[in-house]
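Down below is the structure, laid out as structure tokens.
Heads up, one of the protein chains got dropped from this complex, but the rest are sitting where they should.
And then chain A:
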Amino acid sequence: MKVNSVKLISALSVLASGVWLVGLWFTIKDQFFYEAARPVKEISLEDVAEEQKDGFQIVALGDSLTRGTGDESGKGYVGYVLDELKTKTKQTIYVKNLAIKGQKSAGLVSQLQQVEVQRQIKQADVILMTIGGNDLFQGGETLSHFSLERINQAKAKYLRNLHTIFKTIRNLNQDAVVFYVSLYNPFNDLADAKKTSAIVREWNFDSAEVAANYPKIIVVPTFDLFELNVKDYLYSDHFHPNKEGYKLIGERVASLITFAEGEKNHDE
């Protein structure tokens, strides 16, 4: 009995040694002597676009504001929008948050070229986005080296990118309502608040002008939300909103979505 089990184990071991040797040989052949054969095919949007879609799809795009930086619960305004909407509809809501901290408009333009991002936008019912904050403030640099010329340069570039962004989204998806959340002035309790506020107002106005060229793009203002008591609504970095600040934005956006959803149902 004992001897038999030894024989069995030995036989299995010899067999296994052979198998692992073959594996090692495969590795050497594959990793060292691989000759570039047919390249692996990249997918295109057509390959993956036609897939089942269920529930109410929200896609969030943009920068740290959409990501929720500064909200210790990590929700951000997107999370509060979701909370609000859940009380209003029985549909299952899916949120895909594709926002990246520190992203500028140019970054979003290239992100929109990715096939998977395009697929998700194509399926979206609602698109939430913030962009431009990093183009304008550049991490506070704009304020410390204040120069109108530089700001105007940055703005011209940003507005061109914004055109591309809206055009790309509209080409992919004609029906989804886009909520473009515009900028507030995080510095309006500082010394040169008048100057900075004027710049942000103008920035928002020009962005709204771009948005007006495309159907169903709603510019959601936040400037007023942070005008009084700005300190109470900002995170300790004095730039991003805190939990309360995000709640304000979230509630405002959520109230608009109900309206949009109702309108859509009315159309059908």
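Everything below uses one rule, namely that a residue touches a chain if its C-beta (ideal position, glycine included) is under 8 Å from a C-beta of that chain, and two chains touch if they have at least 3 such contacts; residues count from 1.
Heads up, the rule we're going with is that contacts and distances are computed from a predicted model.
Engineer: One chain isn't displayed here; going by UniProt, is it "ABC-2 type transport system permease protein", "ABC transporter substrate-binding protein", "Formate dehydrogenase subunit alpha" or "Beta-ketoacyl-[acyl-carrier-protein] synthase family protein"?
Structural biologist: Of "ABC-2 type transport system permease protein", "ABC transporter substrate-binding protein", "Formate dehydrogenase subunit alpha" or "Beta-ketoacyl-[acyl-carrier-protein] synthase family protein", the absent chain's UniProt record names it "ABC-2 type transport system permease protein".
Engineer: Which listed residue (A:Leu85, A:Ala99, A:Leu112 or A:Leu225) would be found touching the missing chain in the intact complex?
Structural biologist: Of these options, the touching residue for the absent chain is A:Ala99.
Engineer: Could you please point out the chain A residues that touch the chain left off the display?
Structural biologist: Where chain A meets the chain not shown: residues 2-3, 5-7, 9-10, 12-14, 16-17, 19-27, 30-32, 34, 36-37, 40-43, 47-48, 51, 55, 67, 92-103, 114-117, 119-120.
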